[in-house]
Every structure is written in C-alpha cells, then in structure tokens.
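Note that this complex is displayed minus one protein chain, with the remaining chains in position.
Going by the order they are written in, the chains are A, B and C; count residues from 1 in each one.
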Amino acid sequence: MTVRVTGDDFDVGAEIAALRADDARVGAVVSFVGTVRDLSDGRAVSGLALEHYPGMTEKALAAIVDEARARFDIHDVLVIHRIGPLSPADQIVLVAVTSAHRGDAFDACRFVMDYLKTRAPFWKKETTPAGANWVDARESDDAAAARWAR
Amino acid sequence: MTVRVTGDDFDVGAEIAALRADDARVGAVVSFVGTVRDLSDGRAVSGLALEHYPGMTEKALAAIVDEARARFDIHDVLVIHRIGPLSPADQIVLVAVTSAHRGDAFDACRFVMDYLKTRAPFWKKETTPAGANWVDARESDDAAAARWAR
Amino acid sequence: MTTFAPAVAADITVDLIYLARLREAFGCSSESLALPAATTVAEVIATLVARGGAYAEEFASGRGVRVAVNHEVVTTAHRVRDGDEVAFLPPVTGG
Partner (left out) sequence: MTTFAPAVAADITVDLIYLARLREAFGCSSESLALPAATTVAEVIATLVARGGAYAEEFASGRGVRVAVNHEVVTTAHRVRDGDEVAFLPPVTGG
C-alpha cells in the first residue's frame, strides 16, 4: 500500500507501472484520476487551493485503503493526493488498484474514491469571479459513500 | 472516440494524457488495464496468443463505445486491444473514459469492459504445460454483462 | 424467335469465415459456398453439419457458436444474400 500527500504533480503511467511491478498474478488494474474542472456549480473556476490536516489525512487514507483490502480481493492500492495551489485541468488525485480479476479492482477503486471524498480531511478553496470560496460538501458524495454501508 | 486493435504495446500514461487533452471540462478519468496472468483456472500459463476478426472487431468495439455514450454522461472513450503473442504480465487491453463526474466514468469504463469481454470478437489461446488451448468463455463474464441489461 | 426459360431460384455464393477454435478444428479459415437463394443461416449450418466430423461436432448445440453476416451478429433465421461474408464465431474470450 502506498499513500502519498504531496504538492507535486504525478506521472500516472509511471505510478501504475510501479504498482503493477510486472506481477503476473495481477490481471486487472483500475485507476481513477481526478482533475480540476473550470466550472463548479455553474461558476467559472480559475484556480483551486487544496488544504489537508497533516498527520490525520495520511492516517485517514491508510484506514480507507485497509478497509478496501478487507472488503475486496485485491493485490495492492496506491493513493496520491495533491495539496496546494492547482489550476484547471491539473491532476488532483490518483487511486489505482491491482487485482486478479476486474470486478474487485473496479469495486475497490470506486470504494476508495467514495470514502476519500467523504472521510479524508482535504478541503478545496476555489477562486471564481466572485472571489475565493471554500467548496461546499456535496450530498451526492454522501449518497455515493452510503451505498457501501453494511 | 478512439478504438485501436494492434500488435503493439501501449503507454498507459501517454494514452490517458492524450484522451484528457487538458480539457478542463473533464473532472474524472477512469481507466482499466487488463494484463496477462501466469495462472488460469489453476494452470500455469507461459504465453498467450490473441486473435481477432479484422473488420468486425473494430466495428463491435465502436458499437460498444456508442452504447456507453448513449447510456452515460461521458466526454470521451479510448479502447486499445492487443492481438498476437503475449507473455505473462504483458498489457492486453486499455479502456479509459473521461467525464465531468466520477460516477459516469466508473460506470462507463466497467460497462465497456463487461461488453467487450462478452461481445467483441477476440479469442485467447493459452500455452500451458499441457499444451496450447483455446480459453473457455467464463460464465462470470456473461453475468457481469447481464447486469447492464435493460 | 425467342425462347423463355422457366423462372428458377438463382444460385448465390457466400464466403464462410471460420475463426479461432473453428478454424483449427476444420483446418480451414475460409471457403466459398454455393447455395440456393434465400437460404437461412440455420440451413447453412445444416449444410455444414451434414459434412459430419469436426463440423457436426463444433456446431452441436451448447457450443455457443455465433454467426455474423457482414460483421453483424444475426439469428439463425437470417437469410443470406449473394456475396455475403458469413462468419462463425466461437464464444469470445478477449479483454
């Protein structure tokens, strides 16, 4: 398991290759890349600042990955989340999961994203023509995470 | 939409970057990479040969992508599938989907894979210690595709 | 003086394509087959099964062979036309 919170951009291809590590037990790699949109709730977004809670954020991500490993038959998980100032089209987050079969890889990748969105301590501040605003949490994200309740 | 059937390996990072094309309307990129496992139904696999039906295979993949675009709110889809001889840990297939929000990207990527597995004319022949065998279709793949029936 | 021949069903020719396991089982990747006009896919298959051996075996029910005419999957009720490419596809296993 690798969890990384960083101000630096990441290379999706290199990260996925490192996660796979040419392990021939792996048959499926599902990845999610989140990117900065230039539109948020109908407002133009010219920039984003991402803040976290050092120490707790890394632990929260590791706990989410542990939960995914307990629920799904997967080999490995990588989570990279950027912090600091970002521009439209910049990469924000990468979640990648390897497994023998695709069903578990898809489920686990989506699970990690749904939990990350609702449980990992990150906060976005958007710059719009109306000024800089802390982004409101989305009910649709709560609903997505609730689907995994059991 | 890009559909490619090729003997050549592909660069996941470069392909995803080209699909995103720094389009700031995109907020989510979900990708699936299928790789050659060295174990199939308990038998050691030393190699794989992938065959297709030139002309029909490309049309079948394009039809699957069209169906995904009709069902889900997505921006673009990329499908690359290799043919010819492959070794354990080699990349077989890449499906990548861009969209504004992650739900549609996850659904569409999984839909394309489930349909590709059951509808796209590709055939695998495995080399095992017992010789070379055409791989049997999996009932679990039919079940996965049937989940999308409507 | 002109003679009029009686109207008969014109013969057609189709190209049969055998893929993957079928190609190997039949030792053949494609062949041309002359048929009466309006022959159905079911009748094409019956013609092949009548050859016996690997043909009878591979087209036995439960083997899951699908038929594509000019790259589109069809039912066995589909009627083939002159020049059609009729392909026989074992269950697919890509991805």
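Note that in this section contacts are C-beta pairs under 8 Å (C-beta built on N, C-alpha and C of every residue); 3 or more make two chains touch, one makes a residue touch a chain.
For clarity, every value in this text was computed on a predicted model and none was experimentally measured.
List the displayed chains that the omitted chain touches in the full complex.
Looking at the complete complex, the unshown chain comes into contact with A.
Among A:R4, A:R25, A:R71 or A:R119, exactly one should touch the missing chain; which is it?
Considering all chains, including the one not shown, the answer is A:R119.
Determine and list the subunit A residues touching the chain excluded from the picture.
The missing chain touches subunit A at positions 34, 50-53, 55-56, 59-60, 81, 92-93, 113, 116-125, 134-138.
Note that in this section only the chains that are shown with their structure count from here on.
From the mean C-alpha coordinate of subunit B to that of subunit C, what's the distance rounded to whole Å?
29
Using mean CA coordinates as chain centres, what's the gap between subunit A and subunit B in Å?
The separation of the two C-alpha centroids amounts to 23 Å.
Taking each chain's centre as the mean of its CA atoms, how far is subunit A from subunit C in angstrom?
Result: the chain centres lie 51 Å from each other.
At least two partner chains per residue is the criterion; list those residues in subunit B.
34, 113
Taking each residue of subunit C in turn, which ones touch at least two of the other chains?
Not one residue of subunit C touches more than one other chain, so the list is empty.
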